[in-house]
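Note that this complex is displayed minus one protein chain, with the remaining chains in position.
Right after this comes subunit A.
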Amino acid sequence: MAITDDVLVVGGGIAACTAALSAAETGARVRLLAHKKSTLRQASGLVDVLGYIGDDGPFSDPFGALDSLPEDHPYHVVGEDGIRDGLRIFDEAVGDAYQGGHTDTNALVTTYGGTVKPTARYPASVAPGLTSSAEDTLLVGFEGLTDFDAPVAADHLTAAGVPFDVQGVTVRLPKSFRSDAKVTRFAKALDRDEEVSGGTVRSVLADTVAAEMDGETRVGFPAMLGDDHDEAVRDELADRLGVPVFEVPTGPPSLLGLKLEDMLFDALDDAGVRISSGNPAVDFEANDGRIETVLVDQKSRLTPYEADQIVLATGGLVGKGLDSDREHVSEPVFGCHVPHPEDRYEWSDPEAFGNHAFARFGVVPDDELRPTDEDGEPHFENLRAAGGVVGGADVAREKSASGVSLATGAVAGRLAGEEATQ
């Protein structure tokens, strides 16, 4: 017997979670079919909506710029209401772990490369570091952490014209680790406040940093200040230093991204969404233009999942929701049409930060977010797409990745739920 639901969401990232939460709001019985760890572990944990279009930006008001987006941009399909609905679902899911919901205005957050970037929602641990707040800042890096060089980042921020003084200092971690230790190991040591010579990890770190302070009114660290007990770690450091402490989002493995993933899955649990994880959707059965079952590869046995409505949220190239070979770009689960230049050398631009066609690869949605074929007709009447698998947005350069996922997830999930529960 097949497993049967109203709405089946294929994918496990931010778009899939949003689609599932949105569908669940309609009262539908929803299942999330996640293959493996989402790409959130590689993401900063910031939630961007729109920062740039071509050479324009950074936008302080992401909504004001929407009309300038190219015609085939997914934001035009979901509209401003769709974006706002995605943000609402997100804000409700993460609660006060994130900030930025008090305003439409973008924040400029320090990146670990020493630049600033516009974003709509940011973790609470990032909030005290916003660069529009003119507080003099001390950035702290660690000798063994090559990703973030605090003095370089501080000078970079100064070159970026931030409205405050910023200094950087590199300190030795209170505890030594092997050469290939991951940031998670540092975070755990702070979580557990492990004993080290001269005190505990937190107290010795605070003493070391305090000795470097010179009137700064906030102190920033790479985002590794604890994992399970991050708030306690921050509070204790802030308390000992006498100024607010903030985190600078990092690249992979990104603790902020991983924490966001946990929060989203907790929200799915709370919303009663069923979760099947660990195995990929590989095939499907369709009849009369409708998908009837999605087949999941469970250790060489194909298990059918039945649903009235399907949401495809398997991600883009990074999440392997899109596949390619030397001639073609494809969507591997349902075989949806993915337009692309014939010559693979036109998929990318010779300039590393140029206008790459690959950045916009994805399925072409109709006005209900249903992937369409080469003639513009929906492939299946009950299949919708959300997130990175949807084409048309250069989410990297626009700084719109999370926003596109939230908005398309919210709309695809709601339409699927409404359709299924009619």
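As a working rule, a residue touches a chain if its C-beta (ideal position, glycine included) is under 8 Å from a C-beta of that chain, and two chains touch if they have at least 3 such contacts; residues count from 1.
Note that contacts and distances are computed from a predicted model.
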Worksheet, complete the sentence: Of "Glycerol-3-phosphate dehydrogenase", "SufBD protein", "Phosphoribosylformylglycinamidine synthase subunit PurS" or "Transketolase", the UniProt protein name belonging to the chain not shown is "Glycerol-3-phosphate dehydrogenase"
Fill in: Candidate in contact with the missing chain, chosen from A:74, A:114 or A:280
A:114
Worksheet entry | Touch with the omitted chain, as defined above, among A:162, A:190, A:255 or A:383 | A:162
Worksheet, complete the sentence: Where subunit A meets the chain that is not shown, the residues are 39, 42-44, 48, 51-54, 56-61, 63-68, 84, 87-88, 90-92, 95-96, 98-108, 111-118, 121, 124, 127-128, 130-134, 143-149, 151-152, 155-156, 159-163, 172, 176-181, 249, 251-252, 316-318, 320, 323-326, 343-345, 347-348, 350-353, 356, 358-359, 395-397, 399, 401
